[in-house]
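Quick one: the structure is below, questions incoming.
Omission of a single protein chain aside, the complex is shown with its protein chains in their original locations.
Residue numbering begins at 1 within each chain, and the chains themselves are lettered A, B, C, D, E, F and G in the order written.
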Amino acid sequence: MERPLVSVIMGSKSDEHVAKKVVEVLEEHCVPYEVKVISAHRQPEELERYLKESKEYVKVYIAIAGLSAALPGVIASRVEQPVIGVPVEVKLMGLDALFSIVQMPPGVPVAAVGIDNGRNAAHLAIRILKLAGFKPCR
Amino acid sequence: MERPLVSVIMGSKSDEHVAKKVVEVLEEHCVPYEVKVISAHRQPEELERYLKESKEYVKVYIAIAGLSAALPGVIASRVEQPVIGVPVEVKLMGLDALFSIVQMPPGVPVAAVGIDNGRNAAHLAIRILKLAGFKPCR
Amino acid sequence: MERPLVSVIMGSKSDEHVAKKVVEVLEEHCVPYEVKVISAHRQPEELERYLKESKEYVKVYIAIAGLSAALPGVIASRVEQPVIGVPVEVKLMGLDALFSIVQMPPGVPVAAVGIDNGRNAAHLAIRILKLAGFKPCR
Amino acid sequence: MERPLVSVIMGSKSDEHVAKKVVEVLEEHCVPYEVKVISAHRQPEELERYLKESKEYVKVYIAIAGLSAALPGVIASRVEQPVIGVPVEVKLMGLDALFSIVQMPPGVPVAAVGIDNGRNAAHLAIRILKLAGFKPCR
Amino acid sequence: MERPLVSVIMGSKSDEHVAKKVVEVLEEHCVPYEVKVISAHRQPEELERYLKESKEYVKVYIAIAGLSAALPGVIASRVEQPVIGVPVEVKLMGLDALFSIVQMPPGVPVAAVGIDNGRNAAHLAIRILKLAGFKPCR
Amino acid sequence: MERPLVSVIMGSKSDEHVAKKVVEVLEEHCVPYEVKVISAHRQPEELERYLKESKEYVKVYIAIAGLSAALPGVIASRVEQPVIGVPVEVKLMGLDALFSIVQMPPGVPVAAVGIDNGRNAAHLAIRILKLAGFKPCR
Amino acid sequence: MERPLVSVIMGSKSDEHVAKKVVEVLEEHCVPYEVKVISAHRQPEELERYLKESKEYVKVYIAIAGLSAALPGVIASRVEQPVIGVPVEVKLMGLDALFSIVQMPPGVPVAAVGIDNGRNAAHLAIRILKLAGFKPCR
Partner (left out) sequence: MERPLVSVIMGSKSDEHVAKKVVEVLEEHCVPYEVKVISAHRQPEELERYLKESKEYVKVYIAIAGLSAALPGVIASRVEQPVIGVPVEVKLMGLDALFSIVQMPPGVPVAAVGIDNGRNAAHLAIRILKLAGFKPCR
């Protein structure tokens, strides 16, 4: 089995409908990936452990989170890979998640895509992977 | 010298004008405190270390942050004490910081006060400390 | 029967779905509490009376309100205990309640938690009670 | 000296620039008035006392407040006269004050005018007073 | 039959659910009223005619409108009576209607009540009518 | 002297900085125009008179207004020509004016351009005039 | 068969419910039109081709788009005819589409109408066409 190039992390099981859209696009393009559900706020140590391990093989992280969506920022502060954040609409039309993800302080970049727009997170990951030599199957 | 009861943490040196208001009220009421500048996003390990140490003596944390204000939430996920978050207006009138601080997921509470309202963070901390037996000097 | 440590006040019967979440968490942790429905705007005198009486035994107030959510602020102006405010989404995605609760003037602090996030109000109350020596059953 | 028909109450000394606009229009139309600075949150008892007394002679209340602007609503819950609320821009472009003033629960009406628009509060008061037989001097 | 004291005008037939709440409260208090559906934008001349006629007997106008809610402002610019505006939620959570109603230019006051809050429009009208000597039946 | 093809109407003298930008572009393209300051809310009859007269020769109306910007809508409800509305930032970053202008009810169209964007109002007018056979000088 | 005077372009098949309202009004007034589904972002070349061809006979473009609604602006930058943009509510209550459409840079005007308000786009087009000599059947 291939090593996953993309790590898809949800902050909560309830973000699954968005993760599904990410995965669909990754599979359409034959990108090896793995999916995790780890909350930055509720499982900080588990997240730490997973990042330490996965950063050895993952090329791009896709972090999906709603409300005060700290997950993408926390990942970006722990790894050197590009981190893509997908804000999920739970309350406030997703504005809370969007602002939490996109308004990162200088030095810790997160690449935000649209609210609930899992497909674009995957498409962006594929553009990045292609730069790094990955050949998608379409 | 007394052990600090309140830890005042800024996410960035530029939040100092708000921290000053916190400190003024704490001093007016003779609350022993300490002030730190540690970014949740840029110095995650230093924050980790400080929290591990300080949670042995600190009773209440006051976290001050702008933009994607992850600091209060990160603290709340590491310690068991009450954490008060002060959103700072940097962009978007402070709405980004307010939403990042107040919209925490269930299980990891942060007590948000008003935008740039350092004074209320201190007043709230004092109310909490009084419950725990602290006698302010006024 | 134990004296209630937490007072849970709704501004309106229609906020009950949020109060329920508060109560669930309080019960899970064996925190003695009492629940009231009193509108700051429609029953100011009843509120006054209840606060005068309850402030003798209550340690933390949790006030739940929607729209122009004056309840938490009114309580905070009458008692010296910590007051936690839970904004309820009725109109404007709950932004009206959030702003009314969090943007308190300096000197009268309210601890705001997320929109409809009754669970975090309870969790925050428990953190505060633990500081004051309370031992939750879990 | 004439009994004041209009009571102009500011929540804070810092709302004076708006109160001034109210007073200008009242004077242009020879409406007898009085001006008070009383915070709903910081001086609840003083407010109570003043309302009990003034409601014997005041015909219309104009309440000016920023941030979590509880003042107009508190007045409306204590007196039977029409209460006009003027939201003041302090933070969030005045949206916090506007929402706090206008989104009152059913049964306790406040008449909101525009942000910082003291002149319209006075003009509205005059329209109401004219219905009640008052003859403005122009 | 009594002369109507309150004129309730909807901008559109689709605002009827809000007008109904106004009427309920007026009837509970035995206030004589009449109800019209006239669009400020689509029937300007009809509105003009109705206002010219009704201003001879109406004491308070209640104007209900959604979207770009010009109706209350147009009425306020034609009559000298107090005009109460009720913003209706059609799009944008009713913010468009709220802003259109409340942000009137100095000199042409409209008394805004909460979004869809027909009941408060009626309660406010009754407070005004009582000043003018009207005795509600409760 | 040529008959004006474009009528530029400001709701208030204070909108002049935006009207200036309209006029600059019109002059650059040699479009005959006239400029008026008439408030929809404060001078409804004067507006009525002017529209009755001007609609005989004007091809396009450009209405500039801030706050509750009723002017463009009122014009659109009186004339059959295209009406362009320019929202002016006075309060709320111009959102109040934008919503008042753009959210017109079906049947009474206004063409909204960007906040304070007088230049685009003129450019849009020129595109429309060219359709009608007008030849700008550049 | 008549040459279409109005081109109605949707950015996506899912905007059809809005296009339908445009078409209804155009048909009521006997305006010859054609309807296209072309995404500015996903089919830039197809759009380019269509515009090059259609600008020879089309008088007014109506572009319907949601989210980051680039379509109206792209058309306005390629043709000299008036372009009307209709923002569609997909996320964020349509504010994203409204802002994308209305906040065009100086020099490239788009005429925005209300969110999902296809009827007004058609009515505006008809006003423009009448200036150019078109006689609607009603």
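The rule is short, and it goes like this: contacts are C-beta pairs under 8 Å (C-beta built on N, C-alpha and C of every residue); 3 or more make two chains touch, one makes a residue touch a chain.
Since the model is a prediction, treat every value here as computed from it, not as a measurement.
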Note to self: By the document's own contact criterion, which visible chains does the hidden chain reach in the full complex?
What the structure shows: A, B, F, G
Notebook entry, point to check: Given the contact definition stated above, which residue among G:V22, G:M104 or G:L131 touches the chain not shown here?
Noted result: G:M104
Checklist line | Absent chain, residues of subunit B that touch it | finding: 67-68, 91-93
Note to self: Under the stated touch rule, tell me which residues of subunit F contact the chain that is not displayed.
What the structure shows: 89, 93-95, 114-116
Notebook entry, point to check: Can you name the residues of subunit A that touch the chain not displayed here?
Noted result: 59-60, 80-82, 84, 98, 102-104, 106-115, 117, 119-121, 123-124, 127-133
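Going forward, only the chains that are shown with their structure count from here on.
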Next item on the list: Determine the centre-to-centre distance between subunit B and subunit C, using the mean Cα coordinates as centres, and give it in whole Å.
Entry: 21
Checklist line | Euclidean distance of C-alpha centroids - subunit E vs subunit G, Å | finding: 36
Check: What parts of subunit G, by residue number, touch at least two of the other chains?
Finding: 93, 114-115
Checklist line | Every chain pair meeting the contact rule | finding: A-B, A-C, A-G, B-C, B-D, C-D, C-E, D-E, D-F, E-F, E-G, F-G
